[in-house]
Structures are given as C-alpha cells and as structure tokens.
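The structure appears below as structure tokens.
Every protein chain but one is kept in place in this view of the complex.
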C-alpha cells in the first residue's frame, strides 16, 4: 500500500478548541491505483489530502489514528520526515493553476527545484515538460507563468509533480478552475501518464461524474466521515447510502427537461438583434482580455420560458447578459425588452424598464450587502421605486421569503449568518420583489455544492411555473442548462455558433464546437449505469 | 506558515432557531473585544487621557502654574507622581493640563483630514475617469512633500500656535485618507451587491449613501484611529521644535523640550511626559490593529 490510513481524526484549532474536520477515516491506496475522494465542501476531502502530503495548515492537528504513507507514519511526524515524503513519494497538483505557480520565477526553474531535490540533472526539466504534454519545452522553460495559458500552467504543475518521480500524485479538484474542454484533455493525459508509469493517483473532487469516469475506486465522504466506498460500477449501480444516491441523482445527464422542438415559440420578451461590443483598446482592464467583444449576437428569450447562453470563459456570454440588462452599452445592434428598445437609453429613461427585468448574480457571497439585513436587501428595489410603505414592504418581504422557502425569522438576519444556498435564495427573492417578467441569471448555481445546486434549480423551475417568469440564463455548465432551459445559444469567441431548442442542440449538435463541449462533460459511466 | 488549501467554505449557516441579526452581531463583536485584556487596557488609557483633556481637575488637585521653590526638581514619588520641575511645579499636573491643547489640536487635525480626505477620496473613487486622475495627481504632489516639511511650511506661513500646528498636521495626513477612501470606494463600487442595487433601480445617490459609504467606512475608521496617533506625534514634535503654544501654557512637546536641558540632573522632566505620549500613541495603535482584525 502506498497510503494506509486507519482511524484518522484531523481537526482545526479555532479559538482554543479543536473543530473536527475528518473523523475515523480509513483509506488505502494501492500502487498504480486511481482512487477518487468525492464530497461537498466541508466533507474533509481536502483535509485528508493535506494530511497525506503533510501540508496541514498551521492550526491543523491529527488528533487520533495513523496515516502511513509509503511505510512512513505521518501522524505526529516531524517536518524533516514529512519533507522526505513530499515531492519524492507524494506529488501534488494544486487546485487552481492560475495561482499555483510562483509568478516571479521562470517555469523551468520551478521544475528544476523538484528535479534537484531528487538529485536529477537539469536537463530532465525538458523531459518532464514534454511528458506533461507541453509543446516546445525549451521555450516554455524560459517563460514566466503569466506568459502561459491556464491549460499550460496546469501542465507545468503536472510536470513539477512528475519531476519528483513520486509514487503517488494527488490531484486536488482538477476540474474546477479551467474550461471543460481544456480540463478533459489534461485529465486524459494525466490518466494516461500515471497508468504508463505505474503511479498511484488520488483525485479529490466534488464531482461524482469525474470520479466515476476516471477512478478504479471511489470514496464518498460527508461531514468528515467516509460513508461509502467501492468501485465505480458498484457505487453507481447499487449505492447503499441515501447521500450517495442523491449525489448520483444530481449528476447532470444532459437529458433535457423541456422539449420544445415541435412547439410554436411564444412571443419573445427579450430580443437582441446583431448586438456587437468592442472594448476600446485604452480600456486596459477589459481590453487586455481581448476576446470579450461581441460580434453580431442575436438572441431571443421566449415569454414564460428559459433561454440559456452557454460557452466557456471569455466567450462573451456575461457581456451579452449585461448589455441586455442595460448595465453595459452595446456598440451596435438593438435590444428590445417587451417591445421597448433599450440601447441608447439614458439611465433615467431606462429606469422604468428595470421593473421588468432583474438580475441574480453568480457569487452568493458578494451579492448581498453585508451591512444590510435580509429584509433590507429584499425590499431595496421597492424602496428605490417608492412602492408601498414600511408595513406593506415588510409584508411583501415575508411573502417573498416564503416563495423562496426561507423562514420569516430570517428577515432580521445578516448575510454572514446564511449559507451560500440561502443567500442565493435571498438574491432570487430580491429579484422577484418588483414582480418582473424576466430574470437574468448569471451562473446562479456555479458557486454552490451539487446538492444545493439541485435545490436552487428546482426552486427556479417552480417559480417559473408558478409566476410565469422568463429567464435568460448564463452558464458554462451544459448539465445545468439541460435542467432549466427550453432553448439555448452556444457561444464561442463572441459569436453564437449554434442556437435552437435544448432538446435538439444537445442530442444532435450541428457545430463541431458544441460537440466538443458535450464530449468533454464527465459522467459517461454514470449515464451508462443508470 | 498558513499554506495549504483551506477546506473551509462556509456552507453551514446559523441555525434558524438561534438569534441572529444586527444586534446579536454587535453583541458578539463587543464580547470578542471585551475578551482582549490589552485592548481594554489601551482603551481605558486613551479614554483617561481624553477625559483628562477636558476635565484635568478630576485627576489632580494641584495647580499647573503655581511654583514651589522649596520643592524644586523632586524625583517622582508618592506626592509627585511625575516629580516636580525646577520651579517646583508638579509635573503630573502639568502633563494633564497639557492634554487639552494637544488633544484639541489632534481632533482639529483629524477633522480636517477626515473631511478633506473622505471628500476627495469619495469624489475620486466614485466619479472615476478624469476627475479621479486629476485629484489623484494632486494627492501625489502632496505626498511628494514629506509630511513634517509640509506642516513646517504651513506653520511658517500661518505663524505659531496650536491652531496653525493642527491645521498643518491635518493637511499633511489628508493624502493617506484620500487614498484609502478612494481605494475602498473603488473596491466596493464594483461589487455585485452594488450592481444588484443598481439593477433594482436604485439611484447613484442611494447606492453611494446606503451601500458604498457604509461598506467603505471600516478601513477608513481604522486609519483614523491610527492617524490620531500619528497626529499626536506630529503635533508633539512641532511643539517640541518650538512652534506650539506660547509659554507658560505647556503642550506635551514643549514640556519635553524644556526638560531636555535638565536631562542629567532631572531625567524625569523629559522622559516621563515622553513616555506618557508614547503610551497614548501605542494605545491608539493597538486599538486600530484590533479593530482591523475584527473587521476582517
């Protein structure tokens, strides 16, 4: 066994008390085995990984049990012992490649450090870069991290992990920071490498689909405990725990919920025609990103239905949404909201139209003013439009909280006392306050855990049915789109590459790009098993 | 070293049956502060000095100007906490009676810095663009003249005394306030909740007053406490250099400067008032640090 953990308890010291993060964990990883730990945030999966590589934060404590890595006990081991494990026995591929490399050191030098620690020769740097799939290793080695794309940085991090010639590589959330298509290529490559070289791989992920596709064995964790373990077929086929079953149910199937192929589309509530946007070159903040401009985007949101904008980061989907909301101005083209043109309107002339369209933002932690109580946040649009008096507004707030299934006792709460999912519910309640016809949803569930995602999506669908709302829904996640949208526009580099009913686009994609997006979605094994 | 990937995303909210909201939040913060003994000590000391500035009689029964030649240059003891000066005046009393001048000067300086700094920072951060560019270049220029020298030029022009010194010090700390306020306003301005308020139909005025200002205030307040200490040092330094109030009124700086000549024979004349000032600044410094940790 490379890793042999028995009865491991890990906790974090906070305010002189140890808060448990992992409890009574047993875990083994055999040589050349691929194991995946699946769990939501707070499940203790990352803590487990950090314990294995001896990189617990300063306040992290192993309070009981043993964790033997390659024959060496790491629980209670001193720094010197742990250091001998790091790199040469256990390699780490950190979560976010954009910030995982030292910005002021050349890429080659960062790999060379790992090579040197093992006593290798400097030339091996290029070998490892090539192994990790980096083209032009000699050139790349001389570059700084900021000169490389996210995908290349991820590959450099893989090269660093490989450079120590480890027996085990830990990949921490390898699918969360990069676009799906890029990630798929990199994970395929990494999978091939470890099998070729007989390295064990421990994947830490929140995504059961990723785990199922790539692991020999899956460990499901919840609240610091291992609740289920087995090979993917068993876990998917005959899960013992309800929690696991819920996780499996939450895996997106790309099975469209709505099929509007043969229906006559209702009247549009929002129409974007040939909308283009060029950012001035002098605008360094956005211009530097370059590809954010839009090129003749036309999108229609049918009344009472959901239209999704889907694409990878930088494809222009969020810019489209912001233009539709009047928060950004289009360079050319027309945006008609319920028959009224909004392009070229001043803020004051646009203001009455705001009552018709509202926004729900991506980040639940920043979307509510931390100084506002929930009641204040929800009633703010009413105050802005001078609707009702104190009493009727409070009454409305109560009603709205009820609609998003939160208890009325939350009215006096501050956002910091709410979970991410609850905050997103409050944000939805606020968007509903003015009884709008259209709600713009900017990645409303991408920052939430899968099970919470499910609940919010269900809430959105229920609200649509009950109130006849229309949604313009921006997402990078095709699975989520399939669950909520009627029609979809697939965007790439500021253009719409494909458009139509979800049921048609997802089952029979016309463009190569859409096909690539769909192929990159993990979860084939899940789909097969169910 | 606090490296490694954190495993804590707060998904567990406060349970629905537990009291929450603003009052509970405030109470929790106060309890947290009350548990810090050093903070309490610092707070009490600062409070004591401020109260003594307005009511020095509460803490001493003696007269700051009455001379007692028979009790000249006595070392600190039970009767004279800080000893006596060469005229036999009680030094503790003189220090306490020196508080009003320095504290008032500090408050004037802070008021100037807050009003001008906040104003400039808000205008620059909120309007952005060319207004911001022009104002910030202006601040750059102010920063290019080292603070004390800027203060000295103002004192040269306005003459000596408590008020000119206060004005001079106030102007010298304006740039820091303007920069901090601007940075905060810029940060808050782009946050999603400001956008959400705008999308909800809120006017810019409302957004500024209800969202941007309350959320920018924290770091500015922390800086204000810290700068109160800086202002006290600067004011004491200026009066030490001889630009403060005219004798026999004695600001702290003047007391220390006078005591300088008797350092060999009566060290307490300089060093005890100096320590008194240093502790005050240290106290303000600590309060500012604690508040900063709390607001984070």
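As written, the chain order gives the labels A and B, with residue 1 at the start of each chain.
The rule is short, and it goes like this: a contact is a pair of C-beta atoms (placed from the backbone, for glycine too) under 8 Å apart; a residue touches a chain by one contact, two chains touch by 3 or more.
Note that contacts and distances are computed from a predicted model.
The listed choices are "Protocatechuate 4,5-dioxygenase subunit alpha", "Ubiquinol-cytochrome c reductase iron-sulfur subunit", "Peptide ABC transporter permease" or "Nitrogen fixation regulation protein FixK"; the UniProt protein name belonging to the chain that is not shown reads "Peptide ABC transporter permease". One of B:166, B:207 or B:236 touches the chain omitted from the figure, and that residue is B:236. Of the candidate positions A:5, A:67, A:101 or A:366, contact with the hidden chain is made by A:101. Considering the whole complex, the residue from B:56, B:98, B:125 or B:147 that touches the absent chain is B:147.
Checked against the full complex, the candidates A:62, A:114 or A:418 give a single residue touching the omitted chain, namely A:114. The residue touching the chain not shown here, chosen from A:185, A:257 or A:351, is A:185. Although one chain is not drawn, the whole complex shows that of B:48, B:217 or B:267 it is B:267 that touches it. Residues touching the missing chain, restricted to chain B, are 1-5, 137, 140-150, 152-158, 229, 233, 236-237, 240-243, 253, 256-257, 260, 263-264, 267, 270-271, 274-275, 277-278, 281-282, 285-286, 289 (touch as defined at the top).
Although one chain is not shown, part of chain A still touches it, namely residues 53, 55, 79, 83-88, 90-92, 94-96, 99-106, 110, 113-114, 117, 133-135, 144, 146-152, 157, 160-161, 163-164, 182, 185, 188-189, 192, 284, 288, 290.
The definition used in the following text is that only the chains that are shown with their structure count from here on.
Taken in their complex, chain B has these residues touching chain A: 1-14, 16-17, 20-22, 25, 191-193, 195-203, 206, 210-211, 214-215.
Note for the complex: chain A touches chain B at residues 12, 21, 40-42, 44-47, 50, 55-60, 94-95, 172, 325, 327, 351, 354-355, 358-359, 361-363, 366-373, 377, 380-381, 383-385, 407, 409-410, 412-414, 416-422, 427, 430, 433-434, 449, 452.
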